[in-house]
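Before I ask anything, here is the structure I am working with.
Removed: one protein chain of the complex. Kept in place: all other protein chains.
We just call them A, B and C in the order they show up, numbering each chain from 1.
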Amino acid sequence: MSTVGAPTRRPKLPDARHLHPSGSAPKSSFQQGLASLVADRSAMIGLIVLLIAVGAAIFAPWIAPYDPNAGEGAAILAPPLSPGHLLGADQQGRDILSRILFGARLAFPEAMIPVAAAAIAGTILGLLGGFFKGIVGEIIMRSLDVLFAIPMVLLAIAIATTLGSGLPTVILSMAVVITPYIARVVATTTAQIRSAPFVDAARCAGFSEWRILRREILPHVIPSVVVYGTTNMGAMVVFAAGFGFLGLGAPPPAADWGAMISDGMKSLGSAPWVSTMPGIAIVAVSLAFNYLGDGLRVALDPRLRNRR
Amino acid sequence: MNARPDVPAPDEPAGVTTTGPLLEMSGLTVRFSSPAGEVHAVEDVSISIARNEAVGIVGESGSGKTVTCMSMMWLLPSPPARYVSGRINFDGEALPRTDERRIRRVRGAGIGMVFQNARLSFDPAYRLGSQIAEALRVHGAGRWGDVEGRVLETLRYCNIADPESVLRQFPHEVSGGVAQRVSIALALLIRPKLLIADEPTTALDLLSQLEVLSLLERVRREMSSSLVLVSHDLNVVRRIADRVIIMYAGRVVEEGPVEDIFAHPQHPYTQGLLASAAQRTERGRLYELPGQPPDLAALPPGCSFRPRCARAFARCNHMPPLYATAPGRHCRCFLLDPRGADD
Amino acid sequence: MLTYLAQRVAAAVPTMFGVSVVTFALLHIVPGGPVVAMLGLAASNPAAVAAITRDLGLDKPIWEQYLIWLKRALSGDFGMSTEFHVPVLSLVGPKLAHTLLLTAGSLVYAVVLGTIIGIVAAVHYRSVFDRAAMFVTLVGASAPVFWIGLLLSYLFAIRLGWLPAMGMTSIIGGSSPLIVLEHLILPAFANSIISMAVIARIVRSSMLEALVQPYVLAARARGLSRTRQVLVHAFRNVLPDAINITGLQVGFLFGGALIVEVVFAWPGVGYLIYSSIQARDYVTLQASVLIVSAVFVIVNLLADMARIALDPREQAA
Partner (left out) sequence: MTDEPFVSFDAVSVIYKRRRPRVDLVALDNLTFDVVRGRSVGIIGDSGSGKSTICRVAEGLVRPSSGRVLHDGTDMSRASARMWREARRHVALVFQDTLGSFNPMRPVLDSVGMPLLGYGDPTTAELRDAVGAVMEQVGLSPSQMTRYPHEFSGGQIQRLAIARALVTGPRLVLLDEPVSALDVSIRAQVLNLLSDLAASLDLTYLVISSDPGVPRHLTSEMLVLYDGRIVERAPTEVLFTRPLHPYTVSLLALHDAALGERIGHLADLRERDGITAQTGLVSVAPGHLVDMRPFPIPAGWSGGRAHAGLSPAGAGTQEYQRIENTTGTET
């Protein structure tokens, strides 16, 4: 049982004025976070766009007007808004709208799985690198430097080419490429918090180093990883499209946004929409992730969220 | 003791009336927009500074003292500051906020300013010497050659040992005390008619505070420029100022000659402040001003001090005017209403 | 100060070592081993496989192979390109220069435009320009480089015809610097947009922070003009961060250049890598990755030194 010093005489003290700034009844931190996110208009727009896109990906087979890979001779290079093809058709007469819908089935896993994997690996590496000074920390940080030295695109291409193209390779290469960036975010946050007075306070309260890591450091690290991950998920969609563009993504005729743009390159002069349409989808999804990430940054930090 | 060097008193340009107040600020109201709402930093403040007078502005954090002294030369960039109202008259001429050219000529020449954290008020990327030269050049001081003599002399006047090496150093390479004395020297170099010091000793260690205070007292005695000293420390103001203005929640609550104010303060807040500072004890406990400092984004109706005032009564839920209680003495409290403080 | 630089240079050596190990390893995790990967279809003939294995010394223990490979690499011998049958170095060398030119071009765009946008947006905080600039840069940073390249190429080259859409030199104009420059404008700008967005946002946030610093307010109190406060004082303190970010951006620009070269058929290492991917020419691919990374490490080092030289506090630290 806790050994609370039983006060012999409770001194009559002036009651401190009500809190400033006066706020409504205190909700749990989750409710406060949610309220802040909902109040953030741009974050909501981002979330809605993402939900629509994910919905499109899941229900693609049912809502797509055509089979994405079946070409229709008559519709070759049909311009947008032509009958039956809202966004037009490509060189093989395949409906661009359907291919974009099916393309989403590739784009989201290609972006989300690597970021999730890298978040876990990066957090562990970052915590070790940031929290434990000494040799362990040094080795980790130096090895991350190696990965930073190689330009992201090159590293990914090098991995993808040696392991052969295809979805698993793209996901693995992207995970390997992003992990160091997340690890660096975690390591810097951890290093900052490590020297904060409230960590000393925890030590004075008899906390073990591991408990400090779990109870004082993680509440700072997890939000920063979530925010960094979400914000950069958009960049990963763009990056993944790069694989498709270089022919390292899913093998043709699969509907991959990057590949669609690269296919459209041949007929750029006559049918620019073939390349333009998938690009717009990429930008929309990427922007949505950025805005959502920004909204989360405010929602997950008590200091920012109830400022609204 | 260093003999007073030839740091010339500000030469009076002909044609300007030397009578009348040096600076007249009337009806200054400044607000800031913040996430927590509109902050009423300064409300309808009017201050007049005579020539060769030292005025102390005392107030706790959030009282608006810094915003007030900075607004004497429209220093606060807006946004975020919003000048709702206020007129300034300096050295006999109006100083409209819109006349950027004239304001820039007054800033640093007519009025010199010294800040709380001296080391931070110098740009860390440049040596102290070049920043001093820059300030002089902006006010037409010509080549460094013919100014260097006066710079070194003024630095010595401010008790800077080895001024030559200090000029070559970067701000982070000198102590807080030295940096503050250099910034005072810089202000004096441009022969200001008014020197404003915003909490000059607060960020310094004790010994440096003594040095800077002694220097300010010397400047006060040996220079003819007026001085505005802003501080939360009553002892500092008592040593240097002739007149003192007490501010609370963005308004002037009391004003008068310094010994008068210290001998018999009239406003309850001033009384509380003096009692707290002098650590007077009543029945074994320190004198205590209850409650919290005001939240400038949610000021209560009526007198801002009412929530903490032991002598508040019904009438206090209106804002009392600044009553003139004696020549040169004002107090913003109904208790001092010449027509009697009828409850 | 010199000790700090020596440290930075010393730190670059293990990094380069790491890069060489990674690139060397890549060749060896190819499914079926490097030889099969290189021979591709001809791998079915065991005699050919044996010959190549002996020739490249692939039968020796792995670390010995690495040493041989490293010794030869340091002397500039990266082996023969299986696709073009010429020493890889002769292939990569000139193309690397073209990629550097393209990267430099996009770096100029990114730094100049990014910094200007960043400063103006910070000075006019929350103005129409600030909001518009931040939105446009965000969109720019959210779009794939090749897509932007294609759009620009379609608009300016194909529809308006102002600029050439392909290659670095034109048959008729030859390869005079002016012609090359003309070809450079579009790809360099396309490649610069993401980095421009990043630089603009970072310069803006650093400037916002610098503009509220006491020394800027003090400069204002001394009667300095607004331009002098912004440029001489505020921006001067943001410069080290800006250079640091620019250094990091070079890596992205390299990556982007590789892709933009494919869109504009710019004869650089990127285009070479693209074609060597198609041709399964691993030797060239591996050498290109190694050389590009080496150049990248050196560029990062230079950016680091520039930052330190500009920031007196760094020297003292």
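We adopt the following convention: a contact is a pair of C-beta atoms (placed from the backbone, for glycine too) under 8 Å apart; a residue touches a chain by one contact, two chains touch by 3 or more.
Predicted model only: the values in this text are computed from it and were never measured.
Of the chains displayed, those contacted by the omitted chain across the entire assembly are A, B.
Listed residues A:P223, A:G258, A:P272 or A:G295: the one in touch with the omitted chain is A:P223. Considering the whole complex, the residue from B:E100, B:E164 or B:E217 that touches the absent chain is B:E217.
For the chain left out of this panel, the touching residue among B:E100, B:E164 or B:D205 is B:D205.
Contact with the chain that does not appear here is found for just one residue of B:M25, B:L120, B:V174 or B:L273, B:L273.
The missing chain lies against chain A, touching residues 1-11, 13-16, 19-21, 23, 26, 28-29, 196-198, 200-207, 216, 219-220, 223, 301-303, 306.
One chain is missing from the display, and on chain B it is touched by residues 1, 60-61, 159, 161, 177, 205-207, 209-215, 217-218, 232, 234-235, 238-239, 272-273, 276-279, 281, 285-290, 292-293, 308.
One rule holds in what follows: only the chains that are shown with their structure count from here on.
Set side by side, A-C and B-C show the greater C-beta contact count at A-C.
Averaging Cα coordinates per chain places chain B and chain C 53 Å apart.
In this assembly, the C-alpha centroid of chain A lies 24 Å from the C-alpha centroid of chain C. Multi-chain contact residues of chain A, defined as those touching 2 or more other chains: none present.
Counting partner chains per residue, chain C has no residue touching two or more of them. Only residues 11, 14-16, 18-19, 22-23, 26-27, 29-31, 37, 138-139, 141-147, 150-151, 153-154, 158, 251-252, 254-256, 258-259, 262-263, 273-274, 277-278, 282, 285-286, 289, 292-293, 296-297, 300 of chain C touch chain A when the two sit together in their complex.
On the side of chain C, the complex with chain B involves touching residues 125-126, 213-215, 217-225, 228, 232-233, 236-237, 310-313, 316.
Against chain C, the residues of chain A that register as touching in their complex are 142-143, 145-155, 157-159, 161-164, 234-235, 238, 241-242, 245-248, 258, 261-262, 264-265, 268-269, 272, 275-276, 278-279, 282-283, 286-287, 290.
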